[in-house]
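Only one protein chain is missing; all other protein chains are in place.
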Amino acid sequence: MKPIPFFLGLVIGLFSLSIVGWSIQNTPLAQSFVRFHTYNNAEAGFLTTAAELATIIDQQPPPRAYIIVGGSSVLNGVGQSRDLVWTRRLQNLLGKDFVVLNFANRAGGPIDFGSVAAEMLLRQHRPVIYVADANETVYANNPRTSFYRHMLFDGWLRSYLLPWPPRDAYLRWAAFDGAEGVRNVALGEWLNSFLRFNELWNYITFNFVGLQWNNMMTAKSFSPFRRRSDPGASPEVSRTTRYTGNNDAELATVASQAGRPIERMIASASLTEQFVPLQLRSITLVVVDLLSPYYLDLLPGSREALLARATEQQTAMQKMGFNKVMIPAKDFTADDYADRVHLSVEGGDKMAAALAPVVRQMASDLGYLR
Amino acid sequence: MIFLTYDFVWFALTFLGVYSLTRWPQARLLLLIAAGVWFQAIYGGVASLSIVLILSAISYAAARTENKTVICIGIAACVVTLLYCKYMLFLASSLLAPFLPVSTGAIESWLPSVIPLGISFFTFEFVHYLVDVYRGDTPVRSIRDFGSFILFWPTMISGPIKRYQQFIPAMHHGIKARSSSDAMQGLIRVAIGLTKKWGADNLTGLINYAEPHLHQQPLALRWIFLIAIAARILLDFSGYSDMAIGYAKVMGITVPENFNWPYLARSPIEFWQRWHMSLSLWIRDYVYIPLGGNRLGVPRRIINALAAMTICGLWHGAAWNFAVWGFYHGIGLATATGLQRAFSETTPGPVVSFAGWLATMIFVSVGWLLFFYPIDKAVTIAKMLVIP
Partner (left out) sequence: MTLRRAFSFWAGLAVAVVFHYALYRIAQPVTPFIYVVF
């Protein structure tokens, strides 16, 4: 073989693939986006990029205000089927003036997908309200352990993120002195900012063929992701199967959670300070999650302990500059939950009904409805 | 897998870029050594690097004395380090525990908190170097040459196990006369290795998924499972070796091949001439032959083969299943050698060759069960291959 044509092919190949990645990054993958698929996560080997979030937003008709939902599986609507997910209900209640986009994800947190989308909109001076969840001690999830920490770097490198010095310093230096997992992600996203391999191969994996076995899809790992349907659990199934699992294990988890020390809340608050810009906090509605009363009522004192800690969290977060902090679940019953943490369709409807007037008032106060 | 991290991508791009732009051979040599130090420090840790440097100093100095007693002490230091870092817990809990009134927890507290990166490989290279000098070969005079041999990052993690007589001239050729053709061949080799690695990773997923349900599968699928295990390890390890050989070739440095289509072997003897060749040659030269090889009669030949292969098995991991796997292959080698001698007058026809190949493949594939699973589980799976 001849070296010169080989290297020509290598350079042209890398350049061409990168160009294709750049071009493809704004091609929508999902039609009629509702929420992230069960298999849209690290375990299944599909990591949504910041460009894909921007594409989903751009597919919507421009509203008077975007309502971006971010955070964990609770707000993703695990426990609710796709057709009855709480964000659809919220959209119905808010009407055409608003567009509700559910970027919460299983094992996600408030500083990944949703917040990147919200900050992008803020930078573009588009009207946005960010809705994210916290538990009674933690809001911001630690990038060092977050499954979706790539979003922070991806969003930052695309200039989607608001300037925020403590976070900028972290992101700038993570490639050099970050913890090993973070350093690798930072380095990978730097490379991706030139070569756009995540965008290109996400597109190929979604539309044509999967190339890697993953433990979630097992034998179906190699078929295109767009063929995976994800209706979610039906309400009837949820009703019959909830609370039928290993109750001892669940109770142990509830007991440990209800007894979490205040130091955890303080540590989380410093993470929130570092990673959540003030401007974002000023348009954020925080929903504090509680646990199902089914388990709380089996452990005397746990409901009161959890609610007390959640109320402390609410107060502390209001002082940190979050626009609104609510605990809608304090009036929920066992039927409003599908399991220990996730809401059922009834619970989702209740949450949507509780949030809708607050969101509307926030939009009015922020001047979006003039 | 270190080669599949972004850390490494940046390291490789930076190193190969600077190496290519630097024309002065001595600068390239220093860059090579610095990169090796960096690699060991970043991926193994400073403690790991310290152990490598100490053993390097001992080996270099011992060889330079050309005093056989001192060289033997150097060899002992390397072997003891390997035993201490890797095998202490196994030896203590498996062999000494019945005789020593000490708990496993107490033993663990004596152990090093870090196992040096690639210890199984670099100690073998030190031992090879010292033994060859003991036997009369010329020791390496240049510290830089010796440093490049020991701290060569492409082969640091998992081989191939180099021989200094081949490596140092190859290294000098590379730093002086690396051509664009070398770089091309190296990159192609790396790409081949990457592709094999992905095949292996997919098979790993499939194997881990299928194994708990194996007893529910029909016989044919269980054999496909066995073939998948055999394919996986070949793709994974040869893929890694391809990457190591490829990165070396990008620098213009040729390192030994490790695999030569091992699943074409028609006997266990031929298998070990094709599989992990750098290791099998090392075992032959530094264990089997010193034990007497085949020079002391048939019973001793068999014992030597069993001992050498058991050590070969244990080298892969500090657990009984590895020892049993090695012993199993020792039995295969001894049997194959006996058959070869018995039928040495005849040339095997196509049917015999095919039968030999099939028998070897079954022998090797079943052996992989011992390699990957605890002994009882390996036996259970092996039984499932014959009992529906």
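Note that the chains are named A and B in the order they appear, and that numbering of residues resets to 1 at the start of each chain.
Just so it is clear, contacts are C-beta pairs under 8 Å (C-beta built on N, C-alpha and C of every residue); 3 or more make two chains touch, one makes a residue touch a chain.
The shown structure was predicted, so the numbers you read here are calculated from the model rather than taken from an experiment.
Note that of A:34, A:191 or A:267, the residue touching the chain absent from this view is A:191. Per the touch definition above, the residue from A:120, A:174 or A:200 contacting the chain not shown is A:200.
Only one of B:55, B:71, B:92 or B:117 touches the chain withheld from this view, namely B:117.
Residues of chain A in touch with the missing chain: 1-14, 16-18, 42-43, 45, 47, 150, 184-185, 188, 191-192, 195, 197-198, 200-202, 211-212, 214. For chain B, the list of residues touching the undisplayed chain reads 1, 4-6, 9, 85-86, 115-121, 158, 184, 187-188, 191, 194-195, 198, 200-201, 204-205, 208, 232-233, 236-237, 240, 315-318.
Quick note on the criterion: only the chains that are shown with their structure count from here on.
Against chain A, the residues of chain B that register as touching in their complex are 5-7, 9-10, 179-181, 183-184, 187-188, 198, 201-206, 208-209.
Contacts from chain A toward chain B in the complex involve residues 1, 3-4, 6-7, 10, 180, 183-185, 187-188, 191, 211-215, 218-219, 221.
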